[in-house]
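For reference, the structure discussed in these notes is given below.
The complex appears here without one of its protein chains, the remainder shown in place.
Chain lettering (A, B and C) follows the sequence in which the chains are written, and residue indices restart at 1 in each chain.
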C-alpha cells in the first residue's frame, strides 16, 4: 500500500502528482475549492494542471467554505469521491458544523454504516508572516470527533500516497498539510538519518533515527510540519552524539500510542512537539496515554512543547517568539538529558 | 465575590435570577438568542421574565447562530455587554469561526488589549433522548483557544454567581450548562456530603467530600453535569465507607491542576470523569498535567472516563450505553481500589 | 371535479390522514411517557409533504428533510411502523432507534436536526445526480425560520450557479418555534432566492392539489435541466412546536384549523368515504402502536 518514495520530489509535487493520477484512475473523484483552476492552480498550487486535465471534475467554488464542504458531503453520499481544498486551514472553523454535525454524523447516525468518502485537505501552520487568521494549526478542534479521521503527513511520509489512502478509506478524512512543507524535498534515509515506517497502516507512523548503533536517548513524538524542524536538528545532534528516535505519526485521530511503547520504554525519556497552541492539544492525549501505558517506567516526566497560547503575530520576531522553534526543541532535549 | 448559595434554588432558577438582577443593575447588558421572549422564555426557560422586564435589551434573533454571535462581538467591542444564548450547544459549531477567529482574536490581535465583554451561554449534554445533534458535549473543541475562557458550573456551584463573574470578566467567555442540571436543586453541604470551595477565583473549583474523618481513597475530578451523577454516588459510597474527594472545577480553560495537587498526593488515586466523547478530551489535559506534577507518586495510573467515541443514540438503551453513567464511575472507583 | 382529479384527491386524503394520525399518536405517546426526546409534528401542514412527494419518483429522486420530517418520510413512501418504532427509540425502527425523530435515513430519504445544514448537502446530492446522469431530482424541505441560516443562501447560490436539479420546498408556517416570522426576517421572505435567479412560486400550501401541481411543474423543470426551483408554500402549524407548551392564541389556531389541508380536501370528497377512511387508518395506526408495545413488553 505504501510504495517507495520517488526520488527527490517535494511535498507539494507529491500531492499534485497523486491528485492527477487518482483522477485519471477513478472517475468518481472530484476536486473542489476556491481558486483551484488553471492557470492559477490554487493558492498553494497543489491543484496545478488538474482542471486542464479534468475540466469537468474540477469545480471552482464560491467563497462559501461551509457551503462547499456540505456540498462535498452530499456528493459523497451519492457515490462520488470529492476532495475539498480549504484554502487556509483557519477557515475550517467556518465549516465546523458541516464537518462535525453533518459529514461525520452521517457515517453512523442512521443506525447503519454509510459510505461517506470525502477528504477535506487544507494547509495549516505559521512561519510565513500571514498573521493571526492565516497561520493557525486549528486541527486540534477536530481531534476526537467520532467518525472523523484526521491525518497529517510529515515530509518523512509520502503525502501523495497518504492522500490516496485517505480517498480509499470511504469515510471522512481531514487531511492537514503544513504550508511550510510544500516546497520541501521529501526526506529519505541518508547521511545521519535513517527513516523507516514504524507501522504499516494506511497512515503510518514514520520513524526517523539519527544513530545506527546504540539506543535512543530521547524519543520525540511529533507530526506534520514539525519534521521540518526535527530533521536538521537530528542531523546536528548526531554530531553531538545525542541519539534521537523521532516518531512521526500521520494518523492524529483516532490515535493509539501502542506502536510507541517499545521505544518509550527503551529510552525512558519522551518529548512531544507540535505547532498548535499549548493546552488541550494533541500532546495532551498522547502524554496521557503514554503515561498510563508506561506507568512509572519512564526516567523523567514527559516533556511537552507547543506554541504559546496566544494569537500569532505577523512580524518575524513576534512569530518566532510565539511559535515553537528548533531552539525550543533543542533546549528541551538537553533539559530532558540533564 | 462568591456569595453564599441561596437555599434550595435550582440551577435554572439561579441563572434566571442572576440574569434579571444583572440586567437591572447594568444597562449595558443585553440578552440575545433564539425564542427567548416571554411568554416562551427560551427553550430551557432560562430567560423567562427577562423580556417583560427589559423589553429593549432582550433581542430575539433570527436562526443565524454565526450571525448573532458575531453581532454580540460587535456590540461588546462598542461598549455593551451582550449575553448570547445558543439554544443547543451542538449549534456552537456553526458559530465556531465567529468565536475562534473573531471574538477571541480581537482581545489581543491588534497589539493591544481590547475589552470584549461577551458571554456565550449554552446547554450541553445528553440524557434526554434528543439524539445525535442535540445531545453532545462539544465544549472540548473550544478548550485551549487563546483568549477564550471556558466555564462550566456544576450544581455544587452557584451558576448564577458564576455567570455574573463571567460578565464582569471583560473578555469572551463560553459558559457551558448541562441541560440535565437545570431542574436540579443546587447542592449544599448536608447529610454525608460536605461541599466547600477549593479555590477562590471567579470560577472556583468546588470540593465535595463524602467523609468527615480520615483521608480520601480516591480523588475524582469532573465538571459540569457530572455532579448530577457524582453526588448520589458519593452518598451511596459513604455508606460503603469509600471516601471520595470530588473536585469540580468550573474553569475548564485555561486550566491549571495546581489546586488539585495536595489531594492527588494524599490519596494517590485519581479518576477523571466527563461526558464528552473519549479522546482528545478535557481529561487528557488534566491527566497530562497531573502526571507531570505528581510524577511517580501516584499509587495507580490515572483513570479516565468519558463517553464512547460514537454518535449519541436517541433510544434510552442506546444513550445509556454510550454516555458515561453512574455505574461506569462506580466500577472504575472499585477498579482503582482493587 | 373530473375523475383523475378525484383519484388524486382520494389518494392525497388517505396520505394526509395517515400523516395526521401518526403525528397525533406520537403526541399521545409522548404524553404517556412512551416516547422521549423531542417530536416535531406537522399537524395542519400535511398537504405539503403529500403534494410534493407525490411529484417524485422514490427510486431516483431524493428527499432531504429537517426536524419536522415524519410527514416527508411517510409521503415519500416510508412505512408507518418502522417510523413510529424509530421515534419510540425501538431497535425495530428504521434507524434501529439510534437516529430518532430528527435523524432518519432510508433509501433516498435523509434528515438531520441542524436547521439549514442540509441545504448544501442536498445541493451536493443534486450535483452528483446531475453528473451521474441519473435524472434524479433532490427536494430539500425547509422551514421559514431556517431560511435565516447563511448556509441556505450559499446553497441557493451554488445550486443556481451550476444549474442543479434541486427543489427547495419552503414550508412557511409563519413561526419558528415560538417566534413569528416578522420578528426574525426582514423584507420579503419569499423572495430570498430571487437574486440568484431561481424561479420562485408562492402558493397556498394547504391546498394539496395546488401543491402537487406546483411540485410537478417544479420537479419537471428541475429534471429538465431548468436548474433549481423554489416553492414557497404558506401554511400553518396546528400543533405545538414540539410537544407541550404553545404560546399562540387558541382562537388564532382554531381559525386556521378550518383552513387546514384535511378539512379542505374533505370538502371535495364523499364524507362517508372520508369517515370510513379516517376510521380505517386510525385502526391501522393503533394496531401498529399496539404491536410495538406488545413486542416491547414481550422483550422485557
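Here is the rule we go by: contacts are C-beta pairs under 8 Å (C-beta built on N, C-alpha and C of every residue); 3 or more make two chains touch, one makes a residue touch a chain.
Every value quoted in this text rests on a predicted model; they were computed, and no experiment measured them.
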{"item": "Left-out chain, listing which of the shown chains it touches", "value": "A, B, C"}
{"item": "Sole contact to the chain not displayed, among B:71, B:251 or B:312", "value": "B:71"}
{"item": "Which residue of C:35, C:74, C:122 or C:152 touches the chain not shown here", "value": "C:152"}
{"item": "Residue touching the undisplayed chain, where the options are A:134, A:164 or A:228", "value": "A:134"}
{"item": "Missing-chain contacts mapped onto chain C", "value": "148-154, 156-161, 183-189, 191-192, 194-198"}
{"item": "Touching residues on chain A - with respect to the absent chain", "value": "34-35, 37, 39-40, 43, 60-67, 90-91, 94, 128-134, 311, 313-318"}
{"item": "Residues belonging to chain B that touch the chain removed from view", "value": "30, 56, 59, 61-62, 64, 66-80, 82, 97-98, 101-102, 105-106, 108-112, 114"}
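In this section, only the chains that are shown with their structure count from here on.
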{"item": "Centroid-based (C-alpha) most distant chain relative to chain C", "value": "A"}
{"item": "Chain A and chain B: spacing of chain centres that average the CA atoms, whole Å", "value": "31"}
{"item": "Where chain A touches two or more other chains, by residue", "value": "97, 101, 105, 108-109"}
{"item": "Numbers and ranges of chain C residues touching at least 2 other chains", "value": "93, 96-99, 103, 112, 114, 150"}
